[in-house]
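One structure, as C-alpha cells, below. Some questions next.
Presenting chain A:
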Amino acid sequence: MTPLVRLDGVGFAYPKAAPGRSRFEIRDLSFAVAPGEVLGLIGPNAAGKTTVIHLLSKVLTPSRGEIFVEGEPLRSLGRAEVARRVAVVPQDVAQGFPYTVGELVLMGRFAHAPGRFFESAADARVAREAMRLTGVEALAGETLGRLSGGERQRVVLARALAQEPRLLVLDEPTAHMDLRYQAECVGLLRRLNREQGLGILLVSHDLNMAAELSDRLLLMSGGAAVTTGTPEEVLQESTLERVYGCRVVVDKHPATHRPTVNVAWPDR
Partner candidate 1 sequence: MTGRRKLLAVCAGLALVLGLVALLSLLVGSARVAPGAIVDLVMGRGPVEGTERVVILGIRLPRIAAAALAGGALAVAGAGFQALTRNPLAEPSVLGVSAGAAFGVVLAQISGLGQGVVEALGLTAFAFAGALVAGVSVYVIAATGRGLPVHTLLLAGVIVGIFFSAAITVLISLVDTNRLGGVIHWLLGNLAPIPAGALGVFAAVTALGLWLVLGKARALNLLALGEEGAQELGVDAERLKRRIFAGSALLTGAVVAFVGPIGFVGLIVPHALRMLVGPDNRVLIPAAALGGGVFLLAADTLARTVVAPAELSVGVITSFCGAPFFIYLLRSRAGRVMP
Partner candidate 2 sequence: MTASLRALALCLLLVPGSAWGLEVVDQTGRVLTLPSPPRRIVSLVPSVTEIVFAIGAQDALAGVTDFCDFPVEAKGKPSVGGMINPSLEALVTLRPDLVVATRSGNRAETFDQLKRLRLPVYLVDPISVEDVMRLVTALGDLTGHRDGAAVVTGDLERRMKMVEERVAGRRRPRTLYVLWPDPLIVPGRDALVSELIARAGGESVTADQGAGYPRMSLEAAVARAPEVIILASHGGGTPVGRDKWERLESLPAVKSKRLYTADGSVMHRYGPRVVEGIESLARLIHPEAFVK
C-alpha cells in the first residue's frame, strides 16, 4: 500500500544561520506514514520536528532527498494539491483581522477550488460538517478573541478537517491545554482516525499522550532519527536518558497498559 507520506533520505539546512548558531540541519531522515496510521514524532527541543512539518507542507524545500505524498514527489505537486491531501494544524494561531469561526473554517476549502471567488454550497456543507465533528458549530459567528484556548484549537482543527485531507499533521496540539481538553483532544483524534480513516502525524512534547494515541513512534534528536517502532519499543529508559539527557522511569499506564514516562526529579 502506498504510504500517505514518505521521506527518503531527506536533508535540510537553513541557507543563512544566525551568527553564533550552527546551521540547523535535518540529516538523512527517512520514514513513512501508512494510510490510517497514527505516527507520533517525539524528541527534545531543536530535534527538527517542526522543520519536518514545514517540509511536508512545502513551506520549506529539502536540500537533499525526496518527499513523496501518496507516491508522488512533493516537488512536482502544487501548493494547492498538497493542501488537498495534507492538512497542518499549527501550534499558534496567527491572526491579524477579526474573521469569524465560520469564515476561518471555510478558508480550509481554498485548496479545493483556488480559482473560485466565493465558496460553493458544497464547500459550506463540508465546513459545517467539520465544525460539527469538532464541536464548534455553535461558535460559527464568534471571533477567535472571544474563545477559550481549547475552543480555538478545535476551530483550527475544524479548518484542517475542512481541507478533507488524507493526512492530518498536528504540531503540539495539547500544549498549554488543561487536562480536560487534553482528554477531549485525544478522544476526538482517535475518533477521526478510526471513523474517517484519517492518517495522523503527531508532533508532541507530551510523550505520554503521544504514546497513548500513536500506533508508532519516531524519536528524533539533533535532526536525525534515533529509533522508530511501537511505543513500547521506543520508550525505553536507556534510549530516553541518552536522548533527553535526564533520568527517567518508564512504567505501564494502569488502565491502558501503554508505557508512561516519568521524570526522575533531581536532588530529592
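In picking the candidates, the idea was that all candidates are chains of the complex that A comes from, given by their letters.
The rule is simple: contacts are C-beta pairs under 8 Å (C-beta built on N, C-alpha and C of every residue); 3 or more make two chains touch, one makes a residue touch a chain; residues count from 1.
What you see is a predicted model; the values in this text were computed from it and never measured.
Visitor: Please find, within this complex, the candidate from 1 or 2 that touches chain A.
Guide: Candidate in contact with chain A: 1, the rest do not touch it.
Visitor: What residues on chain A touch candidate 1, complex-wise?
Guide: Residue list for chain A touching candidate 1: 15, 54, 57-59, 78-84, 87-88, 90, 93-100, 103, 107-108, 110-111, 114, 116-121, 124, 143-145, 159, 163.
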